[in-house]
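What you see is the complex with one protein chain gone and the rest in place.
For clarity, chains are labelled A, B and C in written order, and residue numbers in each chain start from 1.
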Amino acid sequence: MEKLIANFNYVIVVILMMIGLWAMLAQKNLIKKCIGMAIFQTGIILFFISIGAKNEAKVPILSKSVVENSSAIIVNDYGNPLTQILMLTAIVVGVATLGVGLALAQKIYQQHSSFDEDEILENQRK
Amino acid sequence: MDTIHSFTPVWVILTSSVAALLIALLGRWPNLRESCIFAAAAIKLGLLLSLAPAVLDGKLYEFEVMELLPNVGLAFKVDALGLLFALVSVSLWIPTTIFSMGFLRPLKRHAQTRFFFFFAIAISSAVGVAFSANLLTLFIFYEALSLSTYPLVTHHQDDDAIKGGRKYLTYLLGTSIALALPAMIIVYQQTGSLDFANGGVFADGTSTTLLVVLLVMFLFGFAKAALMPFHAWLPGAMVAPAPVSALLHAVAVVKVGVFSIIRVLTGIFGVDLLANTPSLSTIVCVLAGFTLIVASLIALTQDNIKSRLAYSTIGQLSYIILGVGLATKSGIAGATLHIPMHAFGKITLFLCAGAIYQACGAKCISQMHGIGRKIPLTMTAFFIGSLCVIGLPPTGGFVSKWYLLTGSLNSGQQWAFAVFLTSSLLNAAYFLPFVYKAFFSSPSDEAKWESAKEPPLLTVVPVLITAMGCVLLFFFSGKLYQFADKFVELYVSK
Amino acid sequence: MSTLPIWQFDVLLLVLVVLFAVVALSIRNLMGAAIVFGAYSFMMCLIWAGMGAVDVAFTEAAVGAGVSTVFVVSTLYNTSATMRSRPGGLAFKLFIGVVVTIAGAFLLSALPDFPKWGASDSPVNAKVAPYYILNTIADTHVPNVVTSVLADYRGFDTLLETTVVFIACIAIYSILRVDKAKLETGEPAAAPVPRYDPGDSLIVRQASRFMVPFMQLFALYVIAHGHYSPGGGFQGGVILGASLILLAISFDLKFLLRQWSEKTLMLLVAAGVFLYAAVGLACVFMGGNYLDYSFLDSVLPGERDMARSHGILLVEIGVGITVMFSMIAIHINLASNGRFDRGL
Partner (left out) sequence: MTVQLPIVIILGPLLGAVLAAFTGWFRPRLSHPLVVIGLAISFAAALKLVFIVADAGAQKYWLGGWGPKQGHGVVGIQITVDYLNTLLLAAVSGIALLTSVYTRRLVDTELAGRQRYFYALFSLLVTGLLGITITGDIFNLYVFMEIAALSSYALIAYGRGRAYMAAFNYLIMGTMGACLYLLGVGFIFAKSGTLNIDDVSAIIPALRQSQALFVGFVLILLGAWAKMAFFPFHGWLPNAYAHAPTASAAILAPLATKVAVYTMLRIMFTVYSIDYIIHSPGIQSLALYLSSLAIVIASFFSLTQTNLKKLASYFVLSEIGYMVGGAWLANKPGLTGAMVHVVADAAMTSALFMAIGCIVYRLGQAQLDDLKGVFFKMPVTMAAFVVTMAALIGVPPTCGFFSKWYLIQGAAQAGVWHFIAALLLSSLVKAIILFRIIEIGYNRVPHPAIEGNPAIPRNEAPLSMLIPTVAMSLGLIALGLATNTLVNTIIANAVPTALTQ
């Protein structure tokens, strides 16, 4: 049981990613593809965060007392800041890609008045 | 065998390229343009003759322009074989230019500047192949020759010219990229160098299967030598105007193919490797022999004079390959001699075919009965040329065939002797009856016979020059043999 | 702080997240899918907060849950919210399903090889991260380690991140923006007139007018106070952007465009990135490497570590400006389908 709990996070990460990947590739609706893409990215972010998580670790902000004498810092008390800032970038990039995807979807809808990939292909072939 | 480091070989190649540029510039003044070609040819011939004495007593001219790959560079090395081939192609360039002036101008063919431009570039790349010191430089100029002769073959730009050009390129470019290039790279990868060394490049441990595969790839890779399955481009290229098929498809282009095969067999494989691995020499001899016989047989059936000459060229080329395949001293000497002999003979025939076409517009042999009486000069030149190709005494052909026959006797392949004899008979079979009918039988096509008259001076004179050349070669064959002997001494140990 | 792992609470959250993801992708009504997707992002913030990644949770709440849902909804506003599902294509979906499960199994095969979850001696927590925690005070005098790593140690990443936001903004602008020439010729609006018009419900307008100043005040606090508490340029910028988007939604687009013309918006988006890059360039002119704020000590008050802290503040302001105005510009473009007249 202990082993399952310990790695439960990773299992959820993989499940989330696979749902996102499936949606991106199999769903025909463009908006669903964008949502699938966002889910895929949040899955990866969850993976990074769960790597950097520490047991009994505080938020990585040094308390007032420690600021004076910096020798008293115990590393294991504070969470891992590196994975967090990587994921700040990933979230913002995710939103940027989502925005561009939605803009393109809107423009495609303006042309073909449909979000469904098959209808659009038929329309293009005509 | 010491080497002289000098820039002259590069000068020789560059003169005709510079001439090509001048031709392009002087497009609007035809006479000026032609005179510039003659000047270039004269300078080139002069430079070549200046190289001759040193090469004849064993010295080699060498020059490396730049290094293209680790220990393989764009390098030139002039030895006896290279010099001989360069001399032949440059000296025949002059009569062909005179002929093409006479042949093209009255027909007011278009784009003559383009014609002479690519002609000059073709000649410089042929000389480039002659002087190349390693297989990579040879391949570079080989490709340059294929590309520069494509516009010449499709000169008329009508439909069958395009079809002929398409066939020409698929065979030449296709085989060189698909077979010659990988073979060359595998040799480089196996041995680390591509220079033509006299003992051959391969370490003696290499497996014979690999050698056989490489040999076949080289033989068919250099498709310009027109070995049987890959020969169809030569008859296809007969759509080209007469001077092109004369110089290129009798002398420059086809001889480049044979020359490359000689270089590969002697420089890369090495003659003694050929001699003592029976499988290699039998492959060469079988392929060449087969091409020899079948080409001569097909030539019998061809009615169009140019395709008959084309198939005869395919046969004659295999003479040279078979000679080298025998891997004996006199065999290789005979093959080397056969290059100039066949060149002069075949160019005379092609020029005569052009002259006959200009005289009476006849293309097929059946229409040419009895014209000998109307155009005696051309037909006598045609007769001398055919003697030279058949190999009968007063012409040079006899000498080279003599050495080929002796070579085949003391080589491992006794049957080659019979092959040489039968094919010479076949040559006689498809030339002499035509010459006889041309002179003595009654004209089969009255209209053409009436209108036939001696072609203008500009076309007849070069034909006579080359015919006279065949005869001269017979008498001065000793000089040429020195070239062959020097080459053989360099590459053949036993 | 809850000791990890109270696995009952976490397991519940994780299962809920997976549930929301599946529901978001299978709902037929696209608007419904957008809302469930918003809920999915909120659940994600909870999980990350639970794991101690507060800054990331804050950003996800503001950017992931807040603004992306607004983007999706405004796209649907301009198009159609119903999804006409066509029959067939099951074989293709099954095939992709099989491929995806194989990929998932392949990923899971690496599971036993990972360090134990939450172990503080795993390579990630033991190699580079401790340096930041130990030396952030000495180097940059900024207690919030995340902000110091974000803006100084790996400042180049954040510059590129801001550039990504800047690119997204001008990309969406150049895709959607309909140039005036077409507009004047009265080209028939391809998109159908939206069925429901937000209208001017009094309650929404008054509430938003009351809330906006407080939101902006809080956002400025978040940017300024990023050194000592969770938050920083991104989060503050998004909240500022969200406040103006709230105005645009509750009133109408014209109301917002009267105060912030299209030209100033787009110029300020570029200004933020320029500020960030210029600060870095100033460090080069002062003799240090790019983005090495300690060389600005002659310009900024205080010695080298205070200079770094002020440098971080400058940079955060630059990020805030870019993020704020690009969120607004993207929203306007998406909402009005590039016509900048009437929108969500």
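FYI, a residue touches a chain if its C-beta (ideal position, glycine included) is under 8 Å from a C-beta of that chain, and two chains touch if they have at least 3 such contacts.
Computed from a prediction, not measured in an experiment: that's the story for all the values here.
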Of the chains on display, those the missing one touches are A, B, C
Of C:Q235, C:S250, C:S294 or C:S309, the residue touching the omitted chain is C:S294
Where C:L16, C:A49, C:A81 or C:L107 are the choices, the one touching the absent chain is C:L107
Contact residues on subunit B toward the hidden chain run 66-70, 110-111, 136, 139-140, 143-144, 147, 154, 157, 161-162, 165-166, 169-170, 173-174, 177-178, 181-182, 185-186, 188-189
On subunit A, the omitted chain is touched by residues 17, 21, 24-25, 30, 33, 37, 40-41, 44, 47-48, 51, 86, 89-90, 93, 96-97, 100-101, 104-105, 107-108, 111, 120, 124
Absent-chain interface residues of subunit C come out as 106-107, 109-110, 112-115, 122-128, 130-132, 152-157, 160-161, 163-164, 166-168, 170-171, 173-175, 179, 181, 263, 266-267, 269-270, 273-274, 277, 281, 284, 288-294
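Quick note on the criterion: only the chains that are shown with their structure count from here on.
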Contact graph of the chains (line, ring, star, complete, other): other
Cα centre of subunit A to Cα centre of subunit B, whole Å, reads 71
Between subunit B and subunit C, the Cα-mean centres are separated in Å by 75
Here the gap between subunit A and subunit C, centre to centre from mean Cα coordinates and rounded to Å, is 12
Multi-chain contacts in subunit B, i.e. residues touching at least two other chains, fall at none
Each of the following residues of subunit C touches two or more other chains, namely none
Interface with subunit C, subunit A side, in the complex: residues 5-12, 14-23, 25-29, 31-32, 34-36, 38-39, 42, 45-46, 49-63, 66-67, 70, 73, 75-76, 78-89, 91-100, 102-107, 109-111, 113-116, 118-119
The residues of subunit C that touch subunit A in their complex are 1, 3-5, 7, 10-11, 14, 17-18, 21-22, 24-25, 30, 33-34, 37, 40-41, 44, 47-48, 51-56, 59-60, 63-64, 67-68, 71-72, 75-76, 78-80, 83-86, 89, 92-93, 96-97, 99-101, 103-104, 107-108, 111, 114, 116-120, 122, 124-125, 128-130, 132-134, 136-138, 143-146, 149-150, 154, 157-158, 160-161, 164-165, 167-168, 171-172, 175-176, 190-191, 228-230, 234, 323, 330, 333-334, 337
